[in-house]
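Omission of a single protein chain aside, the complex is shown with its protein chains in their original locations.
Presenting chain A:
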Amino acid sequence: MSTLEIKDLHVSIETEQGDKEILKGVSLTIKTGETHAIMGPNGSGKSTLASTIAGHPRYKVTSGTITLDGEDVLAMSVDERARAGLFLAMQYPVEVPGVSMTNFLRTAKTAIDGTAPKLRTWTKDVKTAMEALKIDAEFASRNVNEGFSGGEKKRVEILQLELFKPKFAILDETDSGLDVDALKVVSEGVNRAQDENEMGTLLITHYTRILRYIKPDFVHVFVDGKIAEQGGAELADRLEDEGYDRFQNVPA
């Protein structure tokens, strides 16, 4: 059983007009086996939260803490966080020139586990996971994300989630840009990872439709860099009907 704890997190970015505060005191605790959905309008700071957890250098934590089983995540480098068991499925995965998927997956797996995976079982694991996510075998020999469509990139993020077996997965709008079939395939992948590995999930989304396939235990409404309201799965249904207006009309 692991715990990822975010306490009163304030985050700024540097802009041409000086520092701009984007996260204005976020607190959130996720435990193994739990699925938390973060829902909020565009620009509310959801990706900022995700990227800050992963350690993207652009985001400056001005106060607050993030801990993983008591360990200070903010003191870790980006790669250390991944090795500690954090995984971010990115909203916009980048194309990495020159590196084949095969080579990338094996190198990352070796880094995360601390030892190289046994070649035979690894090849089989990759193949099985690709088939389950309906990713063409030919993708293994292509460069990381190079020329992949938006939907293909998202599937490949979930492929990594299944192979790397993190303690906590943060999924940043993994559902956006997916058609219904792809959404189902990807959701099944997340659910498999949740069932088979000891994992907690932070599911960031703009729409409620993915919540039909991935059932959240908690829903947090994110507005203007803060959690405006929390509840169970039923809160998502209310958002579906009412939208975010109710929250945005309240002056910040």
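The criterion applied here is as follows: a contact is a pair of C-beta atoms (placed from the backbone, for glycine too) under 8 Å apart; a residue touches a chain by one contact, two chains touch by 3 or more; residues count from 1.
Note that contacts and distances are computed from a predicted model.
Candidate names were "FeS assembly protein SufD", "Pyruvate ferredoxin oxidoreductase beta subunit", "SoxAX cytochrome complex subunit A" or "Phosphate-specific transport system accessory protein PhoU", and the UniProt protein name of the unshown chain is "FeS assembly protein SufD".
From the options A:Thr35, A:Thr52 or A:Gln160, the residue with contact to the chain not on display is A:Gln160. Within the whole complex, the absent chain has one touching residue among A:Ala75, A:Val96 or A:Ala116, and that is A:Val96.
The hidden chain makes contact, of the residues A:Leu9, A:Ala37, A:Ile66 or A:Ile112, with A:Ile112.
Although one chain is not shown, part of chain A still touches it, namely residues 54-57, 77-79, 81-83, 88, 90, 92-100, 103-104, 107-108, 111-112, 143-144, 160, 164.
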